[in-house]
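The complex is shown incomplete by one protein chain, all other protein chains being positioned as in the whole.
And then chain A:
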Amino acid sequence: MVSVAVARPLVSVFSVEGEGTEGEVALPTVFTAPIRSDVVRSVHTRMALNKRQPYAVSSKAGMQSSAESWGTGRAVARIPRVPGGGTHRAGQGAFGNMCRGGRRFAPTKIWRRWHRKITKNEKRYAVASALAASALTSLVLARGHRIERVSEVPLVVGDQAQTLKKTKSAVALLEKIGAYEDVVKVKESKKLRAGKGKLRNRRYTQRRGPLIIYEKDEGIVKAFRNLPGVELCRVDSLNLLQLAPGGHLGRFCIWTKSAFQKLDEIFGTFTQPSQQKKDYTLPKSILTNCDIGRIINSDEVQSVLRPKVVRKRISIRKKNPLKNKNEMFKLNPYSRVLLKEAREATSKPSQKKQKRLMRRKNKEVKKIGREYYKSIVA
């Protein structure tokens, strides 16, 4: 989302007669509304229900008999049976859903809730989102439109297009701006519908082509309406079912210049309310800066973070200090002294020490012996 402070980008207007462009228009703010595919989808599914015609089974079907149950004791099931005699029909079961000629289970009623109310604001939100999506080439391409030859999206065409009278000139215009491929795509996609729809006056299916949005009909509708897939729409009454067919964002829209310029009046900006819709300003997105990574790594955030807390495990496996000397020493540093004392108290001096003592003793004994010998010899 582009912030409001930035100057609006310019969109070139393609001339109907002659080559190239005939000027530039500022991009209306609607095209920077938040793109909420969830809102569009939910509104679209509800809106699409509103064109339905009620269907129901006849309320009298299966109930037009005076059948009564024979009750118990007649060795027959207790289902209501047709009274009378003389025909096959007499005594046959009636009314039940399991009976031949009976009414069905849960007969469909016309007072089923066919239509859905959608709040005005929600509808407007969805349209704004759909328009914003139509300005992104990736979304339009993803929806399947053939706009490879189109040089700019949103595609705006001079007001002369509104005065076109012939389909021939309409085709010429589309070819000039590179939009005819989308029409060709539609033409080639016409197939028999799969399923029962083909018996129900929906025999063929085809793709959707470009949506042409105009301000005033001075012949444009008649010029374009016979082209397969092309739909026309007045800018004052934009239809979500056309802007996001199937609930999918990114319809390829072709605008006339006056229609394009009227959008700011119809939808307003983020700060200025709309002039046509009462008490309406464009929805604002929750995040102005969607780059979470950058936010987290920014100075403002990093400078107030505390250092990472390393959670130490407070309890480790317990070792028995009475058996494990190291564990005992860890808890009681005096224990080594006590151990040493204990060892010295109970045991004889170690082998080495014994040897040393022995050797010393021997040395002394030998010394005495030697001196005695000397004294004798002397």
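Before moving on, here are some points about what is shown:
Throughout what follows, a contact is a pair of C-beta atoms (placed from the backbone, for glycine too) under 8 Å apart; a residue touches a chain by one contact, two chains touch by 3 or more; residues count from 1.
The working rule: contacts and distances are computed from a predicted model.
Its record in UniProt calls the unshown chain "60S ribosomal protein L7", which is the match among "60S ribosomal protein L7", "6-phosphofructo-2-kinase/fructose-2,6-biphosphatase 1", "SNPC1 protein" or "Isocitrate dehydrogenase [NAD] subunit, mitochondrial".
Contact with the undisplayed chain is limited, among A:M63, A:A142, A:V337 or A:V365, to A:V337.
Annotation: of A:K196, A:K318 or A:K374, A:K318 touches the absent chain (contact as defined above).
Residue-level contact of chain A with the missing chain is found at 297, 299, 302, 307, 314-322, 327-328, 330-335, 337-338.
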